[in-house]
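A quick write-up on the structure given underneath.
As you look at this complex, bear in mind that one protein chain is not there, while each of the others sits in place.
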Amino acid sequence: MSKRKVFQGNIIVAKAAIAAGCDFFAGYPITPSSEVSQHLSKEFPKMGRDFIQMEDEISALGACIGASLSGKKVLTATSGPGFSLMQEHLGLAVMAEIPLVIVNVMRGGPSTGIPTKPSQADMMQTRWGTHGDHPIIVLYPAFADEIFSETVRAFNLSEKFWNPVILLLDEVIAKAHEDIEIPEKKDINIYTEKVNVIKDLNIYDRNIGENPPRVDFFKGYPIHIDGLEHDSHGWPTSDPATADKMQHLRMQKIYHFQDEIIKFNEYHMEDAEIMVFAFGVSARAALSAVREARDEGIKVGLFQPLTIWPFPKKALQERFRKVKKVLTVEMNMGQIKYEIERVSSDDVMKKTLLRANGIPFTPKEIVNSIKEFTK
Amino acid sequence: MDREEKQINEAALEIRKKKQPSKKKNIIELVSHYCKGCGLCVDSCPTGTLLLEDNINSKFGISVMIAAPEYCIGCKMCERRCPDFAIFINHEKDKEEQ
Partner (left out) sequence: MNKYEKYIRYQTFPTPWCPGCGDGIVLKSIAMAFSDLNLDPNDIIVIAGIGCSGRMPTFFNTNTLHTTHGRALTFATGVKLSRPDKLVVVISGDGDALAIGGNHLIHAARRNIGIKMILINNGVYGMTGGQVSPLTPQKFITETTPYGNIEPKFHPAELMIAARATFVARETVNRTVQLKEVIKKSFQHKGFSVVEAISNCHINLGRKNKMKNPVKMTKWIAERTVTKAQYEKMTTEERAHKYPVGILEENTDRYEYSELYHKHIVPAAKEAAKKNNKK
């Protein structure tokens, strides 16, 4: 008998979090991500793990950070308005190098927008939402099995790189029910090498490209964690040389390892002359569209990034040596299209298919755009 | 030293006039590089043992001096009220009791 069962996208995120060892959830209800919270409110007490509904999104992320520093693997789930509120604490987590996973289920925006319809309009916000220079990792699955594996990968990356990781979904993939075979525990790869012993209190001292030897609270070391710029001990400082060094250390910690962090899927790209660049719900329609177009003899392929930030610049530049036409499909007024413009030269023809009214693209619409491109 | 700081000193001197030197010897330890010369200890002392003085070596141009150590009764009000950990009474003795 098949091991495939039908689950809602939000529930798959919750199940993957449990499998990854997440043991603290603090959240606030918001459409369309509340199911993550509700599922964990039921399951976590059964497992002795911590669940709390806080009074707003700001306090939800605050509680998550407090718990992460106390040794827990933490998760919170929200959508546009809540994600905007979380920006300050997201910056603190980057500054103090604290692992955590934030799920943002994108809905119609800006502001209250259209809560019950999808969008892909937070792409740039996930990169630049919080103030100051900050590196960030953002993952965005499209299919049910990817939702599971990318959630587990989000936890692994956040622990490995001591940085918050944002897991993006959109209202469609979060709310849709899809069949999935949940992997067995033995087949799930969980990062377990988090450091918990240090030799002195220099918790941020390391070379460029390395991770901080930071321990959690209550391990016997009187450590100080601060949102202020700090020296290798974590004690506040405004010394220019120290500040410069710390900025580089934080950025390079992620960008040194981009090749490991960046993941993408390619469909029918081997001899493609046109590339469709799409992600999330748009990628699902784009895959059908690409297959339909191929049936009609058009040499088109789909490049679906699973990692949005850091942006897969190198991989795209390699493909743009042969592929000279790229169609960016996104449910917004134009965000990732600017990245495509940035990483491609003038000899690559760029078209976009954009819409921000809550209605996802159908395969037919994408096929029509592809056909326009062949002219 | 401004007018108000001089008033703190005058008040301490007035208090000392009505007191006698203490029967027991108490050791006053000043950690001068932490002292900011705020005068709270001078004001707290019930026997007028401490005074403020102008001090070019201090960051704030003013610091505390032990004017009459024999008057100290070991009450530790100065130690409790010092915000900067700059004054200790019978410091060594506490270490022994630890």
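So that you can tell them apart, the chains are marked A and B in the order they are listed, and the count of residues begins at 1 in each.
The rule is short, and it goes like this: a contact is a pair of C-beta atoms (placed from the backbone, for glycine too) under 8 Å apart; a residue touches a chain by one contact, two chains touch by 3 or more.
Bear in mind the structure is a predicted one, so any value in this text is a computation, not a measurement.
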item	value
Chain not shown: contacting residue from A:52, A:251 or A:315	A:52
Residue among A:128, A:217 or A:255 touching the omitted chain	A:217
Interface with the unshown chain - residue positions in chain B	4-5, 8, 33-34, 36-40, 42-43, 60, 77, 80-85, 88, 91, 94-95, 97-98
Chain A residues that touch the omitted chain in the full complex	24, 26, 42, 45-46, 48, 50, 52, 54-56, 58-72, 74, 88-89, 92, 217-220, 222-228, 233, 235-236
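What we mean here is this: only the chains that are shown with their structure count from here on.
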item	value
Cα-centroid distance, chain A relative to chain B, in whole angstrom	59
